[in-house]
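Missing here is one protein chain; the remaining ones are kept as they sit in the complex.
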Amino acid sequence: MRSAAQFCASAGLTRFRIDEEELAIDVRRSPRPVSTATAVAGDDALGSAHSSNGAATAAERPSTVLKAEFVGIVRLSRPTVAEGTVLGEDRELAYVESLGIRNPVRSGGPGRISAVYVNDGEPVGYGQPLFAIEA
Amino acid sequence: MRSAAQFCASAGLTRFRIDEEELAIDVRRSPRPVSTATAVAGDDALGSAHSSNGAATAAERPSTVLKAEFVGIVRLSRPTVAEGTVLGEDRELAYVESLGIRNPVRSGGPGRISAVYVNDGEPVGYGQPLFAIEA
Amino acid sequence: MFQRLLIANRGEIAMRVNRAAHELGIETVAIYSEADRASLHVRDADRAFCVGPGPVARSYLNIPNIISAALISGADAIHPGYGFLAENARFAEICADHGLTFVGPAPETIASMGDKATAKAIMAAAKVPTTPGTDILDSVTDALVAANRLGYPVMLKATAGGGGKGMREVRTPGELEHAFATAQAEAEANFKDGRLYMEKLIERPRHVEVQVIGDRFGNVVHVGERDCSVQKPSHQKLVEEAPAPRLDAKTRARLHDVALSAARAVKYGSAGTLEFLVSGDDVYFMEMNTRIQVEHPVTEMLYGVDLVKEQIRVAAGEKLSFEQERLVPHGHAIECRINAEEASNHFAPAAGTLTDVALPGGFGVRVDSHAYAGLAIPPFYDSLLAKIVTHGASRIEAIDRMDAALGDTWIAGVNTTVGICRTIMRDDAFRHGGVGIDFLPSLMTAAATPT
Partner (left out) sequence: MFQRLLIANRGEIAMRVNRAAHELGIETVAIYSEADRASLHVRDADRAFCVGPGPVARSYLNIPNIISAALISGADAIHPGYGFLAENARFAEICADHGLTFVGPAPETIASMGDKATAKAIMAAAKVPTTPGTDILDSVTDALVAANRLGYPVMLKATAGGGGKGMREVRTPGELEHAFATAQAEAEANFKDGRLYMEKLIERPRHVEVQVIGDRFGNVVHVGERDCSVQKPSHQKLVEEAPAPRLDAKTRARLHDVALSAARAVKYGSAGTLEFLVSGDDVYFMEMNTRIQVEHPVTEMLYGVDLVKEQIRVAAGEKLSFEQERLVPHGHAIECRINAEEASNHFAPAAGTLTDVALPGGFGVRVDSHAYAGLAIPPFYDSLLAKIVTHGASRIEAIDRMDAALGDTWIAGVNTTVGICRTIMRDDAFRHGGVGIDFLPSLMTAAATPT
């Protein structure tokens, strides 16, 4: 269990959950995973499996990265946001279509879109960054 | 050729010579190779092929390491020197017996024996440290 | 043939399947957990999707994300490897529901073979010898009656079990009540199914299994047996070899025949393995694994056939490419599992980062591995790092080749089973051949006892 936690920390994960066998443990490095100030350089698993990530420098900025929670096709919601779009309140930015189900991606509150990482209709994997929002 | 020199420098070698084909180049990092202030941790190729060497720290001490120039059996010359032995002048400390030939190992001048790395009758490889002498 | 195959697994078996697919001209789609981002199986594939965080329940068992990855990447088939979803009948059905070919047998076959009691009943009907035993036991009282009938020692087993979980050896009536309660609790916790049955305990048997492969036209062949008697105290295999040493020709032929009958009885149309306990001339069916197994390379080296390629071919609706008569074993093959484990500490999994990796190559040596220098071993998965397989003209040559190859295996950063495997290769009883499943536990006990 401790090795799991160490691995999680060293891998830079913000949250993981083990619910196998007799254990059911949920570890988080921040109480609100969606709005955690985690910077992710992009889903670069294929292209640069060995590259060190740039989390240290980017983590200074108070920006939240919204990531895909499902594997599917991302569809940007209308009106489409872009870099610089200011949101007055929580709204749906996109949804991830997975096995015919629309899984909404919401801003979680007001803010300014500082990055859009995906294009409409793009396939996305779990944890893939979709948007960055500055509070 | 440059790559050879770079390799040589990165490997911490004090001297190397290329005399193949049309080239005959002899590179030295010090004019007197025998008395070069080179510290060597021991012939550890078998035990710790991956260990980084401690040359940087040990190189500060003004000590000369006499190394085997031949593969053979080292024979300590009489009177046998030990750590602390003070030499008034150049003398033979040992010889390396190789294919029946005695290859003398001389102190190269006066000094104090600061280390004896080998035992009498021990097989030694090329470049294996035999004695350290402080001026 | 398939156009694009999603490989629903990780590590060496994902790489093994990826290679077979590429040789067949099939594009590959890997899946990976966040913990496996830097894994070689991700690099080797044409495309890869992260399907969840490290823990298996959320990634490699995450059926919706896996199916979605297959659909959005245009895959037409899914290979489950071994473990994870490989023997999950429901997953096989879901694949079919989404128009994806599951590379494995029919869901019903997986389901019936996955339930040990059902499997045993089917095999008994096909005249495959099974261990004397019972149906599901309703109570401890039932169990006591059954044990008296079978004669002690007996074994309590979980009907949904596997990997030694929910299993208890019972040597006297006095032990039965406690064993029943703990086995039931363990089965409930592990499989959400506390049902138990009982079998006569075959003492110090050998574990011998037979590889079969069939197509969807009713053709089925056996590809000989493997001896997997060298098992850890947890009953996990550590060393496997083929042919089984010191097995008389009649017993060997009987095993092959029985396995073929069994495979035909279930109209088996994929690669699979029938596991038997062998005690003297007696053979007892244990279970059928409806997947490719960890130790399949032993058979591949012995027979010179590519089982994974063939498994994909038959899943794609092709006929078996070889007939029984053309399958001829040559020499001897041995596999050692190199696990990130501390052998001297009950094979406890070892965590860490591989700092130095050099695996053996050369004549008669095959390596299947996802290890490389720099790999951080996630704590979520099984501890297999590499399979080293050697082939020799004789069994002793294969053993000596393995011993030499293990001597040229350099893995730093974690403890591994290289040392214990080397000890086994040099052990007189092992070299003599024909050891039982008690061999390795005894060896470990002897090693732990100061002399």
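Some points to look at:
Per-chain residue numbering starts at 1, and chain names A, B and C are given in the order in which the chains are listed.
One rule holds for everything that comes next: a contact is a pair of C-beta atoms (placed from the backbone, for glycine too) under 8 Å apart; a residue touches a chain by one contact, two chains touch by 3 or more.
Since this is a predicted model, take the numbers as computed values, not measurements.
For the options C:C50, C:A187, C:C228 or C:V367, the residue in contact with the chain missing from this view is C:V367.
Residues 15-16, 18-20, 22-23, 25, 40, 43-44, 297, 300, 304, 306, 308-309, 330-331, 356-369, 372-374, 393, 397, 400-401, 403-405, 407-408, 410 are the ones on chain C that touch the missing chain. Although one chain is hidden here, its contacts on chain B can still be listed: residues 3-4, 6-8, 10-11, 13, 15-22, 43, 45-46, 49-50, 70-73, 98-99, 123, 125-128.
We take it that only the chains that are shown with their structure count from here on.
This structure's chain pair with the greatest number of C-beta contacts is A-C.
Multi-chain contact residues, meaning those touching two or more other chains, do not occur anywhere in chain B.
Not a single residue in chain C touches at least two other chains.
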